[in-house]
Structure formats: C-alpha cells, structure tokens
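A single protein chain has been omitted from the complex, and every remaining protein chain is retained in its original position.
Which chain is which? They are A, B and C, in the order written, and residues in each are numbered from 1.
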Amino acid sequence: MTFTAWLKTITFYDIFVGMKVTMKHMVHYRPVTLQYPHEKRTLPDNYRGMLALLRYDDGTEKCVGCDLCEAACPSRVIRVVSAEVPGEPTKRYSKEYYMDMTRCLFCGLCVDACPVDALGMTREFEWSVYDKRQLHLNKEQLLAIGDRSFPVREKQLELQHPNVAFFNVAFKHLPQKPG
Amino acid sequence: MDNITAEHVRLTIDGISISVPKGTLVIEAARRVGVMIPHFCYHPKLKPDANCRMCLVEVERMPKLQTSCSTVATEGMTVRTATTVVHNAHKSVLEFILANHPLDCPVCDQGGKCDLQDFSHQYTATSRFAETKRIFQKEYFSPLIETQMNRCVQCLRCVRYCDEVMDVKALAPIGRGTMTEIKSFGAHPLDCEFCGGCVQICPVGAITSRLSMYEYRPWMLKRADTVCMFCGDGCQITVQTKDQELIEVNSAQGAGRNSGDLCARGFFGFRAASHPDRLTHPLIRRNGALVEATWEEALEFVAEHTKRLKLSHGPQAFGGLISGRCTNEELYLFQKFMRLTIGTNNLDSSARYGHINGVQAMRSVQGTHRWTVTFEDIVQADVLLLIGTNITEANPITGLKVKEAVKKHEATLLTIEAIQPAIGTISNISNLSKQHVCVAPSQFGAAVLGLLKAVVEGNHIDSTLRQQAPDYVSAVSQAIQQLDWEDLAVSTGVSSESFVQMAASLAGGRRVVALAGQTLLRSQGAYGVCLNLLDLLLLTGKLTAQGCGFAPLAEENNDQGAVEMGAVSALLPGVLDLTDRDARDQITRAWKEDLPVATGATLIEMIGLAQTGIIKGLFIVGENPVGSLPPQTGVKEALSKLDLLVCQELFLTETAALAHVVLPAASAMEKAGTFTNTEGHVQAVRPAIDPVGDSRPDWEILSAFSVFLGAPLEYGDAKEILKEIRAVIPGYGSLGPSPIPPAVDPAAVDRYMNEGYRRDLATRYTLPARDVRQDGTVQLGLTQSLFHSGKLSTYSTGLLQIEPSGLLQMNPVDAARLGLDAGDRVRLSNGQGKFTTTVKVLDRVPEGLAWLPDHFAQDALRLFDCVVDPDTKVPSYRTASVSVVKTA
Amino acid sequence: MESLEGKRGLPRIKPPFPATHGLYNKPTVVNNIETLANLPYIVGRGPEWFASIGSPPKSTGTRVFCVSGHVKQPGNYEVPMGVTFRELIYEHAGGMRSDKPLKAFIPGGASAPFLTPSHLDVKLDFESVAAAGSMLGSGGVTVMEEGTDMVWAALRLMEFFYHESCGKCSPCREGSSWLVQTMRRIVAKRGQMQDLETLVDLCKNIEGRTVCAFGDASVAPIMSTLKHWRPEYVTLIQEAESANLIKLEPAGVRH
Partner (left out) sequence: MLKEKHATEIEEIISRYPVRRSALIPLLYLAQREEGFVSEAAMKEIAGLLRLTPPQVYETATFYTMLNLKPVGKFHLQVCKSLMCGLAGSDTVIGWVKTKLGIGPGEMTTDKLFSLSAVECLAACGTAPMMQVNEDYYERLTEETFDRILADLKKDGTCSLKTGPFMWPEPANAVKGET
C-alpha cells in the first residue's frame, strides 16, 4: 500500500468523491422540481407522446387501413377494421380504428410500420383520466388529436410522385363492392 | 391409380441425391428434397411456360442457366441452386419483376400471402428503378373478381388455368410487352364460370376476390378444412374465418378430391351460412303465429305433442323427412330416432328426388350401392359416356375430371346431353366430346336404347358373356330388335349412324366409365334408363372390367350418405333391405332394440297419408317439400292438416312457415361430422365458426328430442355417432386419402342375368312417350345452374351477384321464332297455370327446349306434372310443355 | 409458328424443339428466305461450287447485305462473303453520304453490336465479325457518319426492341422498358452518373436469362455503344448535372 493510498483511506477520500455532486448542489442550489401543472418541462425533440391519426392537406384521412400497425404493435393496442371507402370504390380506408391506450408502451413501432405516415406521435402526455374507458380511443378522437398536434399537413399521396399515383385511388366509374 | 410402373431417374440437387419418376421437372424434384426454388409462373397443375425466369438454376454441362420449371430431370443430372450465380440471377430477375410493380402492398389484399413479397424479403431486393411505372387504366372486371393489373407480373397462370384446367378461356393476355394485361374481352366485364381459380392461382394481388376485399389480413384468419356443402362432388375447402365472420374459402392444391379446384358455388357461395335471415331462436306456433321461445319450451312442446299423438294414433302416425345436406351422423341419428324413438319406417331423405334411381339400379344389377370407379378412374378412362349430366353446371368438379381425361389423357368423350355445342365463356362439355348427341331430357331413354341397339346389331357383345348368360343376351337382343331405327330417330332426333359410331367407340374402349347425371336421374323412367345403361355396360363387357363402371352423380352433398345411412324408408344403415330378416337382426343386435317391421312410406306416400289424415306428425330436418314439390301433389294442404309439424331449419322456408315448431339448426360451417360424396368417399366436416345465435347441430336437436321422449339416444359429440356407425357398417368412412371403390358383386350380376332382368325387361325396352310439340310452345325443363345449389345458395350474397334471378334460357332460333329478345318479359303457361319471367338467349340450349334454373322456379312448379316412379317412388316433375307469350 | 397457328407471337420453350414438335405439334423446319433462295443454286451447281465462293471454311457463298444509313447509295448488295466492310461501304455503296468520316456501323441488323472505324477492314464472314465482337446476323449494315449522336442511336434501337418485345418473359419485358426509360432520360439530359452503371448491370442481367435470343440481342446496342462511346453518355450526363435540372427522386426512396 502506497502512501497516497493510505492517506486516501484515512481521510475517507472516496466518500467525498461520491458526495461531490451532493456537496456541489449544497453550495449552488438550483431547484429541479417543476411546479406542474403551472410549469411544464421542455420535452426532448424526439419525445414519444400520445398517438394520433393524421390527415392530408385536403383533409382526407391518411390511413389506408392496411392493418400493419396492428401487426406491429407488441401489446395489442390497436384494432383496425378496414373497408372500401363508401362512394369511392376500390379505395381502402379504416372504417373503424381503435387504440386501447391503457396498454400502450409508446414504443413507436406502429409509427414506423405505417406505410403512409398516417400515424404520428404527438408531444401530448397529459392523459390522466378518472375512467379507464376514456383511454379507449376511436378514430374520431385520434384524428382530433392529430388535427390539433400537426397543423402542417402533407399533400395528397398521389400528388407526391408519379409512381404512387395508383397507390390508393378511387374509381368513380366502378360499382361499389357488393354486400 | 397410375398402374404404369414409372421409370426412375437419379439426379443430384445441391449435393442431395434423389430418385424421381422419369419426366419429373427439376423444380418438382427439388421440392421433394426440400429445396424451394422461387417461381411465379410455374404451377404443378399447368404446363410449364417458363416466362417468369425466376426459377433459374445451374445445371452441370449446360452453358446457360436453365429454368428448373421446364427442365426435365435426366439421369445423372447435377443441379445447383445455392450458388452465387444462381442467387444473382434470381435477384436480378426479381428486380425486373419488381420494376413495374406498384408496391401498394398496404392496400393490397394479397399482402401477407404474396409470393412476390416473400421473395423480395428473401432476396432483400432493392430496386434501382427510378423511372415512371406503367399504369393501366382501371376497368370494371366483374362483381366478384377484382383486378389490379398494375400489380400483375404477367406469369399468365390465370390465363393458363382458365384454358388448361377449366377449359373456359375467358381470360386472355391483352397487348404486348410491358403493357400486357389480363382482360376478358375489351372493356366488357368478365362473364365466366367464376370458379375463382384465377384468384387462387395469382401469385400476387393482381386478381383478388371482391367479396372479401379489404376485410382481412392473412395473419388474422383462422382456418378450418371442411367439405363444400353445395354438390355431390365433395370438394375439400379451407374456410378462413376472422372471429366469427366467414371471410373466404380456398382450396389447397393436392388436398381433397378436388385438388384445389373449385366452382363458383364453392368459392363464392360460403356467405350463405352467415346470411342475416338465419334462424337464431326456436319458434313455436302460438295463436296461429310463430313466436320466439326457449329451447326448453320448444322441446317440451314437441315432446308433449309427440307423446299425445303416439298414444292416440300409434307410431305409424308419424313421418320424417331429412335433407341430403345433413352430415352422415345426423342422417344416421335421424333414421335411428324415427325407427326406435318414434317406431316407424315412415322416413325419407332428399336422395328420393333422383339419386335413389341410380343407387337402386346399381344394387339390382351389380350388387353395390356405390360407384365401382373413382375420380381417378374417370381421369384415366379411355372412353367416357355422359348421359344427362349437365356436368359443368351440376357437378363442376367431376366435370373437371372429365375435361382432364379428355384434354390431358386424350380420352374419347361421348355425350348424350340436352345441350348444344356452343362457344362461350362457360365451358360446354359437348365442345370436347368426340360424338355428341343432343336429346331432350325426356328422350334420354330412347338414346340409351339406340346405343343398345347399335351394340347388339354391331355385334359388340362380349363373347364370354354370350357363353355365360345366353338367355339374358338373347332376351335383351330380342327386346331391342323389336325397336325400329326410324322410331328411334323420330324420338331422339338422331340418326342411327351416330349411335353406331358411338357404340363402336364404346366397345373399343379399354376403360369405360358411364356417368349419369341428375338431368337423367330426375327424369321420368330414370330407373329403367339406369338399368338399361347397366345392361349396355354388361353387354359390352365393361361392367366388371378394371377401371370401368357406372357412375350416377349425386346432386346434394350427402345424397349418397343419406342412402348409406338408411335415411330412406326401405333401407337400413349399410343399404340393407328392411325386408331382409338377416339384415334386420344385424341392426337389432347393434341397437339392442327391435325395429319396426311395417313398410315405411316414401316422400310422396307420406304426403298422401298426411292428406288423408293417417300421418299426424311430421319431423322435417332441413327439407323443404313445399318449396320443391309441385303444388299438384297437394303438399301444402297435406302439411297444413298435420297436428304436429316440426322443422329444423337454417331459414324460415315455405315448409317451416307452416310448422308448429321451428328449431334453428346449425349449417355445415358450424358443425362437425362427415359427408359422403358421390363416389362414396367419406370426408370430415369441421366447424369453421360457432353456431349462429341459439342454433344447434341437427343431431343435438334429435338427441334432445329422444331424451324428452324418454328413449334417450345420447352422444357426447358427432364422433361418437360415427363410432356407432362404424360398428353397424364395419369400416365406414375410414377417412383415408382416397376412396377404395367396391368391386362388382359377381353373385349379384349372376342373379340379375338369370332372374333379375326378366321382371321389367319388356317395359324397359320400349320407347318413352314422345312429346308432341305444338306451335308456340317449348319444352320447359328445370335445370341446375352452375351458380346455385338448391335453395340454399339463394341466400349467398356472392352467388346472387352472379345470378340474381332465374331467367328463362332459350335458343336464339326459338327466341327469334317467338319474336323474343334477351331481357323481354314472357309469360309461360299451360293447362296448369302460368308463370312470368325474363328471357335470356343462350346458344347452348337446344331448339325446342327452354331451361329454367330450379333454384328460382318455385312459382313455376305448378306448370309441371308430377309422375312417381312405380319402382323407386321417385317423384319426377322436370319437364312440361308450355306456351311462351311476350308480355309488356 | 404461333402466329401461323393464330395465337400470339410468343416464343416457345425448348425442348421440345420445333424439329420434333413444331407447327400443330408436328415436326417443323423453319428457314429464312435467304437460305431458301440459296438452295436452287446449291442444288443446281453443287455444294462445291457454293463452297468455292466466299471465305472458307464456314462462311461460303454469297450474302445479300442491305446497306443503309449515311451512305451515298443505300440498297441491297449481294457480295461473296469475305470481302471487307470497307469494300462494301466505300465501293459498293458509294461511300459516305456527305463525305464525312465514318463513325460507327452495325454489321448485321439491329441486334448486332456496333463496330467502330477500326473494324472497317474486318472481313464479312461469320468468324471475323464474331472475333471483332459482333455478329453478321441478318446482314443489315447500317452506317453512321461522324456527328451522329450514338446515345440517340442506341435509344432508337432500344425503342425498337422495347416495341418488339413480346412480353412473355420478365427480364426482356421489364428490362427493355426500363432501359428505354433510362436512355430517354439520359438523352433528355436528365441522367445521373449512376445510371450508366445501372444500364450495364441491367444489360448483363437480361443477357442469357430470357426465353429466346431476343433478350440477348436487345442489349447489344447499349452494351456496344457504352463500350466504344462512353464519353458521349458522360458528356450528356455532365451537361445534365451542370444544368442542375431537377433530379428525379427514385421510387424506392419513399415507398
């Protein structure tokens, strides 16, 4: 055992090293507690908050009801019922879209999975409710969240590139799907 | 069934040595050793086309890469599929195929089960395609089949399937180069057999089913392998369900008797089971109206009234009718219930409408109640004789076997049908036939006699038979010589030469199969015609030979089962005669209870007895006599007179509307059991969804009745009933992969040739009465439509899309003569009534005839006379002479 | 053969070869008119006579060459095999149209790779032309003078192949449309440097993987022009890049 080591042992040097931050804080006091809800935290840029459904610039829903988010979701939050758009034969959309937010992990896999960027993660996090059932969101609610969180919208998919012009287009001259 | 011992060759694939039959393709050989070579255009059913170039492999001693789907394995061949060269080739070809593919997987129904998607993942294909993709204008294709030609990879599987397998040729590649697209004709929507083959065979999402469009993803579906409920062919189908919803039907290549082929009914008809009109609660008639009740109430009601009636009138005051759509288990339990619990032989099934004619003929001549041939024998046959089958419409999959025999194995097809050869996008069997004779349904008997006469006069009689049964041969020869060719020509409208040629082909064949369909079996005097047909086979020595036989086609999915389960009055389970003491003892031993001895009444007889008030109570399971029998039989009045009418039904049919108690039954999609198909193959039915509402399988209801009546027939599940069936009929339905047909019983044939033929030879060998047709009239016939099966399919949304109503189908010449155009409203009338419908002009209808699909013909039934066969008691009401008048 | 049967003119897969299962599934021999035209003379004067013309051992007899393009007297010329291209073009066809130097020529129809002036002394027989990296093919000699845009020439030929591709097998069907689109883009000065690499790659991928020889043939113009006149492509692309025209976003980027 060297002299320095012995000196460190008898002066409890390591404890001071460990307490360094604490000591520093004792001297330079800075409050870390936020007075929530009066004060709000600055969220990191890639914060993953409440999920939302988005719309194109002309107000149509982006979601094509492909069920991929449902397949990607690890905790079975999402349920999609897809169908043909009424009055727009052969165009696919989600007739019903449910998210059971009580189970959501906010992992963002659904957003990654979405082929048309119809899902987005907002920066909303204040979703405490009295009744758990209020966290079972339907399509209208999810679209409303999207509307208030993403005011800037993308233009229609088929206008973005000639190769997606035939992606999910309605055919007015065809009859509606039977039954 | 291939009895040619195939030569084998040995080849090496990726270092694995394998021996395969000569002529096997490399891709098939690779599959056997577990090497999956990617492919789009190859399909085992189709001839190789090698157009996708995806299956390139390296073959030693060949300079270029070879397509494994068109290269035949040869001795000592060394194939490599896992080299870099091959991998790069696959990758580059995939890149080309992907170049113009729209990548709209999220909205494509094929997503998740798409070959292109799978291979793209496998080869992690990245596309360098930076150009604009080709875009096809979307056109309306058909109500049930959706095309998205931008997704097409031009493998032409659909086109080849449509041509090679279905012989429909409704699809064609249109245009050239990249702009090739699959279309029917111009901008016209598809109008074809709607077999769904193109939907199933498309490796990508270019052709999808519109019926279930966007409703599912493959991974959400639960599957159940079951048997189609629409015809006697017994096709295996895979019903895919999402929760309790029926989503789609598929059929796997190589599975079942159909090996992946389906017809419109099988592919698009499945939604009949989930129709909103399904009965979900028991109904009891109270104060003249049917009201909802609980099961307990309903069962107690039935038990109470049954007991009361039985006490006051005895067991013979009851009768029972069951549909040939029920499972074997239900048919068995039904007859057991009627015979033991009730104690009467008054029971019948829908096999009585025609199938029993064929079965009884087989029993009396060859001593079997089943075909002595299988579908494989049909495929391998040299000569096929079709009589009144209307096979494409009535038994489409058996029809495919016939087509396969003709197209792939070059069989000689002889047809005696009430159709004309005509080109159209619904396949017409007479187009394929070598010799076709167009005869009105009432004159099929005359045509068979013509054939017999040609056989006798052309000296085609088997020489051993001459020695074996000289009396029989001379008796038949004499009887047939009585007939005059001229009379025959007048009756059938066919010259003697045609018969002579046909007889020569028939006698020249080594493997001859004669198929008789419902058009014949349901016609008047069909039993005699079937016997004559068997005579024909017997005389030419084709009855007992290997691969030869007589095959009557069943219309309903379990007509054959109904007969074999003894659900007809005169037959016990195992097709034993009720009058046979040994047989009765055998059943008594199995059931440990005595059987009723009194002969039972058949369908028409029961109606008569109900009319006279002798039968007081009737149990009807799935049958609809009011809807299917002509009103002249007095069926409605008879049933109204009953004290107790119990119906177990899916829907509130005309018969159920008269009932005192209606019990909701489960459809074939919701229950377990077995069906016996037309060739006698027993196949398992498995539930795809839970019973709708409060409905129960029919056997459960019958079991419950028996408990309430104090003579319990209790079973845990359908399997237990099957076990009992096997005890009664040893080895019944061992559910093997292929049926083993019974052999002709030589003793029975001897009996027939010595004794059996004498009874009715004279009556059989006379010409049927000729129709005298007046001007302005046509011979109206009830036919089976390709798109419907009984009344059940009229509840199927998919099939109603194709054929929403029954149109009067007429020959263009007749239509022109009567001044009618397609779409005109006409009134059909004769002495018995009138019926209004719409005209459809169809080339294949022979002149002088008009067809009406019997699924929609209920109101037209009053035009028909009902004639009951004296031997088999089959009611026949298939043709009538009517005058056609155009109405506004 | 398929056309004669009234079907779409698609190639059949071989084997079975037409010699055993041809028209109506019967043995068939398909011959060129040129071959048939030679027959009477061979039969009449004997094979030795025929063999004495031209350049033995393999390329004997005469052939008709259709000289077209920038020559003074385009037309069909029957010459014994073995004369040089120089002789054919400058003597028989009268030399270049406007006396500009020759830049390139195709020795044997659209499917033969281009040759350069350095190949002018190549003999007109099968072996020599093959050695020069091309083929005699149908004997359609196309001559291009100095100043011809080779990229444009290749595109014109490619368009021909795109149009004629029957669409049966995927590499040829999709490949030809892809090549045409990329070439059009380069000619329209919208090209990118990596397009050249893609072109070569695609050509290699089409070659040898098609049902018939059409696929192999269809890549010849692009392959040979890229080999001999690559700078012309590069110039076009550099012009495009310097003009800073909008680059197309590749389809794969987003979806």
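Definition applied: contacts are C-beta pairs under 8 Å (C-beta built on N, C-alpha and C of every residue); 3 or more make two chains touch, one makes a residue touch a chain.
Fair warning: this is a prediction, and the values are worked out from it, not measured in the lab.
Looking at the complete complex, one finds that the omitted chain is in touch with B, C. Touching the chain that is not shown, out of B:88, B:127 or B:425: B:425 (per the contact rule at the top). Residue C:148 is the one among C:148, C:192 or C:205 that touches the chain missing from this view.
Of the options B:106, B:173 or B:260, the residue whose C-beta touches the omitted chain is B:173. Think of the hidden chain as still there; on chain C it touches residues 3-9, 24, 66-70, 74-76, 97, 106, 110, 140, 142, 144, 148, 153, 156-157, 159-160, 163-164, 166. Residues of chain B in touch with the missing chain: 168-176, 183-186, 423-425, 431.
The rule is short, and it goes like this: only the chains that are shown with their structure count from here on.
Inter-chain centre distance (chain A to chain C, centres taken as mean C-alpha positions): 57 Å.
If you average the Cα atoms of chain A and of chain B, the two centres end up 54 Å apart.
Looking at chain C, residues 249, 251, 255 sit in touch with two or more other chains. Residues of chain B in contact with two or more other chains: 103, 132-133.
For chain C in complex with chain B, the touching residues are 8, 13, 162-163, 165-171, 173-178, 181-182, 185, 194-195, 198, 201, 205-206, 208-211, 248-252, 255. On the chain B side of its complex with chain A, the touching residues are 102-107, 111, 132-133, 135, 138, 140, 143-144, 146, 148, 150, 210-211, 213-215, 217, 219-220, 271, 797-798, 801. By the touch criterion stated above, chain A contacts chain B in their complex at residues 64-68, 70-71, 82-84, 90, 92, 115-116, 162-168, 171, 173-175, 177-179.
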